[in-house]
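One chain of protein is taken out of this complex; the other chains stay put.
Going by the order they are written in, the chains are A and B; count residues from 1 in each one.
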Amino acid sequence: MFLEMIQTLPQVLIDGLTLGAVYAVVALGYTMVYGILQLINFAHGEIFMTGAFIGTALFIFLMGMSWITAIPQILVLIVVLVVTASLTGLMGMGIERVAYRPLRKAPRLIPLITAIGISFILQDVVRFIAELSSGNYIVTGPSLFTEQITLKLSSVSSNFNDASFKSSFIIVLVIAIILMVSLDYFINKTKYGIAMRAVALDRDTASLMSINVNKMISLTFFIGSALGGATGVLFAVQYGTIDPFIGFILGMKAFIAAVLGGIGNIRGAMFGGILLGVLEMFAAANLSLITAGILGAEYKDVFAFAILILVLIFKPEGLLGRPVAEKV
Amino acid sequence: MSILEVTNLTKTFGGLIANQDVSMNVEKGSITAVIGPNGAGKTTFFNMITGVYQPTSGDIKLEGKSVVGIKADEVSKRGISRTFQNIRLFGEMSVIENVLVGMHTQLKTNLLGIFLNFPGTKKEELEAEEEAYRLLKHFDLAHLLNEKANNLSYGAQRKLEIARALATKPKLILLDEPAAGMNPKETKELTEIIKRMGEEFDVSVLLIEHDMKLVMEISEHIIVLDHGEKIAEGNPEEIRTNPKVIEAYLGSSAVHAPTTTQPV
Partner (left out) sequence: MVMKEKWSLFSQNKWAQVLLFTLFVFVTSAALYFSQKSVIAFLLLLSSLLILHYLKLKKITKWVVAAGLLFILIPFASSGGPAFQSYMDVATMVGIYVSMALGLNIVVGMAGLLDLGFVAFFAVGAYSYSIFATPQASNFMPFGTFPLGGESFWMFLIIGGFVAAIAGVLIGIPVLRVKGDYLAIVTLGFGEIIRILFNNADRPVNITGGAMGIASVTPPKIFGMELIFPNQFYFVTLVILLFTLFAVIRLEQSKLGRSWKAVRENEIAAQAMGIPIVKTKLMAFALGASFSGMMGVVFAAKQAFIDPTSFTLMESFTILVMVVLGGMGSVPGVILGAAVVTILNLQVLTELTNWINQLNFNGVISIPEALSPAKMQKFIFGAILVSFALYRPKGLIPAKNKVFDEKKLKDAIKKKSQISTD
């Protein structure tokens, strides 16, 4: 049994890293918003999904042009990423302005409920537009970066099976890492990043230091949503087919990743995302092996939620977080 | 006889020492005050006594029995009740309901009694309502009984918090800055209420307060905390003239200053 697990490990790692990178970047959006407003932005998963749709629509539109073949695909991807990220970023800002800002002093249950509502509205609006323009809400984009690459690991060691992946895997991973590193730099090293952290720590004091709190919260939503939208594009490139309902559960899992790493902690979210992706793929590949066929791969969602519950019980501050005591 | 004995109480948050080796007693039926500059660790001290925080080391005994290591609701059942510095009322509930919540542990009915509305349950509930009403009357809040707690004036909210705390029938009540935000007339009223409280409700009082006039007027015993440590204790006259206390409040130069600056 153990040998079998080792043999599939390279493939599990590759698939897990891809999924983990997606979780990680989406988790950033959750963790940033939670850090600054203590709000679980349920709509963030839907922003990711909207990003996937906008990206796919742009690809389909651009691929229809005859001159596009003259341009390297990677450039097209970058253009699509930038446009999508700006659009979803603005969308996130708008959602904050309309649905969350008026509720900042309301009981904490209330903004959570609007967040769920916004999430529903986005799902249905995207479904409506997709269905109206293409007749079906399940959309498949043009295939990009489909070159198949095989790692001949079996020649290195007979313990491993060969692992294979599309070239998009490398692109997704590299772009996700670039996004994460630049965010980390932005948060830790730039003036705006420091101001954002100040607002997250203590809103009142930050405003006394002449930081415009509302502007910083807007900026947080813009960046978080832009990252989420961009990840949507990456997701569409990697997995091809998308529908309006991919965001909800994926969003939940990204949130779990954020909690796993320590909510409010940027590096924690990245770490948690990657870890959750790999663990989930590992579970999907090996659950039925480990439990002698009783539990199959369909339990991998159960697995993710079980991790959440375990973390919340035993280490609620997350793997990289610091415990905080509530002020009385 | 002391009702509360605190010995060598220490609390640290990570590297930060909030309280260090604080020992003190509260005599039964007395009014004792804890004073000290902002950030001296007074509220942390209260939080440990009421079970909100667990001390890092040291012991707290109520009538000779330790209350360290048990949860806040159990501490309340043992007979320690409190008010909060930043008022914590049940805002959407009515004034009388707030007091009724305070009586929670005295109501003995169970689920079956609730569903079937046994005569015993009914009677118990009625008696609780009457008791709550009497308490409200005592604090001059009776006419507001059906008002939402959120809609009360600041002073009335402070009084309601005390009434709610007394509803638990405590042996010891901890008042965290009861006069904060009150106008002079309200403060005067409150001073009277606290003075009489010991007798009327058979309760010992431990309070944190910044209003030195109030503290000096009603306290029999005063403990001074600074930087988490006890720097002085004694009766009001002793505290008033203690150089360490003056230093803590006004800085070291004040002690040697020629003018007799009163820290009060």
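Definition applied: a contact is a pair of C-beta atoms (placed from the backbone, for glycine too) under 8 Å apart; a residue touches a chain by one contact, two chains touch by 3 or more.
It should be emphasised that the depicted structure is a prediction, and the values quoted were computed from it without experimental measurement.
Checked against the full complex, the one of A:90, A:116 or A:290 touching the unshown chain is A:116. When the whole complex is considered, the residue among B:18, B:89, B:175 or B:248 that touches the unshown chain is B:89.
From the options A:61, A:185 or A:305, the residue with contact to the unseen chain in the full assembly is A:305. Residue positions on chain B in contact with the hidden chain: 50, 52, 71-73, 76-77, 81-82, 84, 88-94, 96-97, 100-105, 107, 109, 111, 114-115, 117, 121, 125-126, 129-130, 133-134, 142-143, 145-146, 148, 164-165, 167-168, in rising order.
Looking at chain A, the residues touching the absent chain are 38-40, 99, 102-103, 106-114, 116-125, 127-128, 131-132, 137, 248-249, 252, 255-256, 259, 293-296, 298-299, 301-302, 304-306, 308-309, 312-313, 316, 326, 328.
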